[in-house]
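Removed from the display is one protein chain of the complex; every other protein chain stays in position.
Coming up: chain A.
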């Protein structure tokens, strides 16, 4: 853009020089050259200045475009959409599970109640176990004692202190729950 501007300026200057020469020595061919070559270029140059003046003004103002995090997601090519795993679909659509009869319905409810009770008992046992010396019975006839600390949210790992192993006492350790068969402690 800038180089073409300079080129235009150069052409305008050249055009003016030629005009002066033309006035001094009337020369038909020079005038023809002026009218059919330089005048159109001069007009284009003026029009370009007018059109770009808006852009130049904006550069002067230094506007920054608003940033976007990403573009809106477009349609998937092979699907009509309406994702069945979306929260709205799950909340607003009727359940697709087969409706149970009343008798088996109550059996399901009873089972659910028992499961909830057992789960609660297990969690309370874990709470009671914290800080106590616990005996862990593990695979391959491994039996170790340790002070129980905590378990993680999915009960995959158990954090223990002062784990007594054949190699010595481990100050801090993590036991993998799937390796533990049973744990017992004094209440």
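Keep this in mind: a residue touches a chain if its C-beta (ideal position, glycine included) is under 8 Å from a C-beta of that chain, and two chains touch if they have at least 3 such contacts; residues count from 1.
Operating definition for what follows: contacts and distances are computed from a predicted model.
Chain not shown in the complex: UniProt lists it as "Serine-threonine kinase receptor-associated protein", one of "CCT-beta", "Aldehyde dehydrogenase", "Serine-threonine kinase receptor-associated protein" or "AP-4 complex subunit epsilon". On the side of chain A, the interface with the absent chain consists of residues 61-76, 80-84, 86-89, 92-93, using the contact rule stated above.
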